[in-house]
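What follows is a single structure, written as structure tokens, with notes after it.
Complex shown without one protein chain; remaining protein chains in place.
By written order: A and B. Residues from 1 in each chain.
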Amino acid sequence: MTDQVLPEKVETTDVDSAIAYLKDKFPSAVSDDTRDGYSGVIVDKNKLVDVARAIRDELGYNYLSSATAVDYHTLGEPDSDMEMVYHAYPITGGGALVFKAQTPRDNPEIPSLVNVWPGADFQEREAYDLMGIRFPGHPNLKRILMWEGFLGHPLRKDWKEAYYEEDHKPFSSRWPSGNVWRAEEKNAYGKNVRYPDDFDLSRLNDVSEESLYEGLGLGVDVQAIEGTMHTDRLVVNMGPHHPSTHGVFRMVITLDGETIDTLEPVMGYLHRNHEKIGERNTYLHNMPFTDRLDYLSSMGNNLGYALAVEQLMALGPRWNPPSYRAEVIRVLMAELTRIVNHLWSIGFLLNDLGAFFTPMLYANNEREKILDFFEGVAGSRLMCNYVRFGGVFQDIPERIHSVQNMVNDRVRDFDSMKFLTELVSERLPRFLDEYEYYLSENEIIKARCINVGVLPPDEAVGYSAAGPLLRGSGIPYDVRRADPYSIYPELDFDIPVGERGDIYDRYTVRIREMRESLRILRQLLPRLEATKGESVAGTNAHTPRVPVGESYGRVENPKGELGFYVVSAGDAKGTQNPWRYHVRAPSFINLTPLGRMSHKQKVADVVTVLGSIDIVLGETDR
Amino acid sequence: MADLNLNELHDTEFPLPEQMHGNVAITSLSKLYNWSRRSSMWPLLFGLACCAIEMIGTAASRFDFSRFGMEVMRATPRQSDLMIVSGTVTKKMVVPIVRLYNQMPEPKYVMAMGACASGGGPFKEGYNVVSGIDKYLPVDVYVPGCPPTPQALLHGLITLQKKIDGQSLANLDDVPWYGVGPSEPTPIPILGPDIIDPRQMDTIRRQAELAALGQPIGLRALPDVPVYKPKPKKAVAAAAVVEEVVVDEEDAARVMELRQAALARKRAYDASKS
Partner (left out) sequence: MYGKGIMRGLSVTLKHFFQTYVDDLRYGWRKYSPKEDNFEMRQGMAAQGAFTVQYPDEKLAVPERFRFVPFLVVNEDDHPEAPGKDWCTSCGICAKVCPPQCIWIVRSEDPNTGRPIPEPEAFFIDIDICMNCGFCAEFCPFDAIKMDHDYELASYDRTTSHIHDKDHLSKPTSYWNRIAPTRAAEEAEARGGWEHIDVIKERKKAEKAAAKAAKK
């Protein structure tokens, strides 16, 4: 275990005194956020960069977890109804310093924080793309999820899509006179499309690719390129259809010979409007949608979302916190999910290295065992939809047995506790031993991974990297310890960290994290036995009352810190839907340093670097 | 090869001596052709979203679709026969998908795996989601589920094999690649202010003309087809949407026709089942 490496040795102050310090230093620019249910400070946008520097350097809140925009159209003050919300944390652990900058809606403009935190890069581009806020000072303010040339900024409250039906679910056309129709039938094109009223086909121009290259400084002037590119400088597009991009991800790479000069991630190929749909859904509706974020670790996503909403619900009356057994089951599922995810990600990392499918198939065998358990307990292999507000769906059944239904069905029946015990104490440790035995010392893996794709610790913090990527760089930051939730404080486990910050370290961190997860699981088994019979049910209301306010719930998901920023407008709009629902996706933000890590690497290594970040596109693009 | 069952191929009236059963097959050319096509269907190694995980799960050792001659997942469309559209198709992604489809050599098949690829799924209302890949490509088999379990996907693959088994070399609809001339590539959608299907240019033009006359573009009222019984209008909000909409007479008649035809098809289908 290495020593804790920190970028700057700053005394961290607690949140209250930090706010007092800021108000003292910038008396005219910083004021308390006094809205009901809100916390933190509101910063004058003209002073934002200075305040952010003070927060980072003087107060020690040097880790920008999340930066997102909220559109308070018709809800807030007219001259400040768009807002950027930043959550900064000290990397040594502790609570968040929330600061906000407001801007009028008709000309939204907020200075960019990229120079303070490079990790704000993609998040600001996302805010520009979906909300239309401009960030002066941002080096490459282009659309990131939608294509350049798309009409409008879809997350604005007054933007309506082609299949728009109503502002809030449940839709009134479904009941009581719900004669079925397909949304296609209402659209003149039979498709989910909508064009501007002054649409001129003669001036139709697909600019999505051109402006992408322009944004990369490559230009579109072919003649100019021909004139200047004498040597073998080459632009290579990897993806969106590529076997090692882990989904529909694309990288535009400029090569100098075989060495990478610049790399620009291009995403949005799986942007399925999670947040827009999430703001239309009720709080409960969003639960199964979170399954589809990081579809390899759905239980962890459920937990993060439940925590965010429970924070708000706890402010209201009649709130029953989850029972102890419910918490134990939640942690059990979260840790099993971590193992599932790491098995998969290491398998695919080795796939990218050229060990085509063998380690992945071995890992998948074990994964299937855990999925069997998920299927028996939650009902589905992948999309578990298991956590509820204040509890879980149902208790773990005594026996997990299947029932003969189809022709040729073969039945299995096993005791769930026995299954779990054997899995945790025998099968998985044995498998991990074997996995490490034949992979960790492999010379090819070492040669390909050590000192490749290095991310130094201070940059990892600056880029807001999270999860194994951050810990591989030697920063022992884990939300389970830094900002504990559920029953993690009473559990005994270590935070593995790497030394060099290269691919091999991320690989070993994952392996050791699986071992730590097994350690946690072994501690959970007696707790499960002891709490047998305790109720685990959550609130039985399908539209729970959620008080006005904001909350940011975060969990340490296998891929890194997963946060949910939820703003509740309460009954202000007559319905119980989140006003803003934002996902701080680790896969998305972890891609920010990809260009930095791939710089001056060989082109063959870029798939490995990407594999070591371990992204899932459902979460990256949302 | 255990798979090679000669009796399975045997398809003729011609009497065959008892002792030659299993050794000699007298078959029709179509059957032989179908058998070889369906037994070596190489899927495109191509995953979109959540369903791709289940697709890989199906390819892995527990469910193992190499038992059906599909073990070689090819990363290049040039070498693959089957495109499993495994997940949500977004407007940004449909452009490469159509391009990939055009690059696949014939015979080629498309399978829509999961609710999203079939009809948009839970994300249907999203602004960047294509509600069903069949809006752009011809789909051979739909596999419902969100996500379909590996067994459901295997069932879909077997269903596709059955479809191929039913085809005939004599029918050009079944084997269009033996027709005259090269087959037409599917036009590649354009990313304008929204995605544009080149095949719909005329509709777009007509709608733009309507818009020039001051009518909103793109929306269409649903003709009130009395499927069950005419209801007193209780669905207030739905009615509000309909109010703003221009009723294009011609269009309405066409939609009415289509709906009636769909209804008739559905009734016929139900009748055939019972």
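Just so it is clear, a residue touches a chain if its C-beta (ideal position, glycine included) is under 8 Å from a C-beta of that chain, and two chains touch if they have at least 3 such contacts.
Treat the numbers as computed from the prediction; the structure is a model and nothing was measured.
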Among B:A152, B:L169, B:I188 or B:M256, the residue in touch with the chain that has been omitted: B:A152
Omitted-chain contact residue, chosen from A:H73, A:K142 or A:K369: A:K369
Contact partner of the left-out chain, one of B:S118, B:Q167 or B:Q207: B:S118
Contact partner of the left-out chain, one of A:H73, A:R134, A:K160 or A:R427: A:R427
Per the touch definition above, residue among A:K23, A:K169 or A:R519 touching the missing chain: A:K169
Residues from subunit B at the interface with the omitted partner, ascending: 61-64, 67, 112, 115, 118-125, 132, 134, 139-146, 148-149, 151-152, 154-156, 158-160, 163, 227-229, 231, 262, 265-266, 269-270
Absent-chain interface as seen on subunit A, which is shown: 169-171, 173-180, 182, 281, 284-289, 291-292, 355, 358, 362, 365, 369, 372, 375-380, 383, 385, 393-394, 397, 400-414, 419, 422-423, 426-427, 434, 437-446, 542-543
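Just so it is clear, only the chains that are shown with their structure count from here on.
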Sites on subunit B touched by subunit A in the complex: 45-50, 52-54, 56-57, 60-62, 75, 87-88, 90-93, 96, 100, 116, 119-120, 122-131, 135, 146-147, 149, 190-197, 200-201, 203-205, 207-208, 211, 216-222, 227-228, 231, 234-238, 241, 248, 251, 255, 259
Complex interface listing, subunit A residues touching subunit B: 145-147, 149-151, 154, 161-166, 171-173, 176-177, 179-201, 204-206, 208, 240-243, 247-248, 268-273, 276-277, 280, 288-289, 292, 295-296, 360-361, 364-365, 368, 381-383, 617-618, 621
